[in-house]
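A single protein chain has been omitted; all remaining protein chains appear in their positions.
And now, chain A:
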């Protein structure tokens, strides 16, 4: 009897699996995921606020190009979103960043949401929020859309938000009360 495709592929995968590190890698394994969402509509529903004290002398954000081509964004403070957009643009990611007051959100939908589970989990690090994106993942007409809010308007106290991808034009953020955002409620 000949060996089936299933078994041949198993051999290939076994060889590949032998080359990867199986120990948990702390840097890539967030202890507490904040929100990991595919679409913005869903994101707004699940957005959570966590208390995160921030250091006052850290930069507002950092954008780091990793050796595997991905780009890691760390946000320490919700200020100067346009600068972050520009910085991401330099790394080949078109982005729309909005920092909105607590209790408000951008009116949904802002465009055609691209469902991409686990593509860019948003993580809470020690004193910041970070997420990674792969510029190669984005189609020519796709935009990274990030929305963050801070409790009581105080960016150093707590925050929550969403990260998603929109295909085609992205509507400007029209602020609406969070409970009337047009997001489906259960």
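Note that in this section contacts are C-beta pairs under 8 Å (C-beta built on N, C-alpha and C of every residue); 3 or more make two chains touch, one makes a residue touch a chain; residues count from 1.
Please note the rule applied: contacts and distances are computed from a predicted model.
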{"item": "Omitted chain, identified by the protein name its UniProt record gives, among \"FtsX-like permease family protein\", \"DNA-directed RNA polymerase sigma-70 factor\", \"Carboxyltransferase domain-containing protein\" or \"Aspartyl/glutamyl-tRNA(Asn/Gln) amidotransferase subunit C\"", "value": "\"DNA-directed RNA polymerase sigma-70 factor\""}
{"item": "Among A:17, A:64 or A:79, the residue in touch with the chain that has been omitted", "value": "A:17"}
{"item": "Sole contact to the chain not displayed, among A:73, A:113 or A:173", "value": "A:113"}
{"item": "Interface residues of chain A (partner: the chain not displayed)", "value": "2, 4-6, 8-10, 12-14, 16-18, 20, 22, 24-25, 28-29, 33, 36-39, 41-42, 45-46, 112-119, 121, 137, 139-140, 184, 186"}
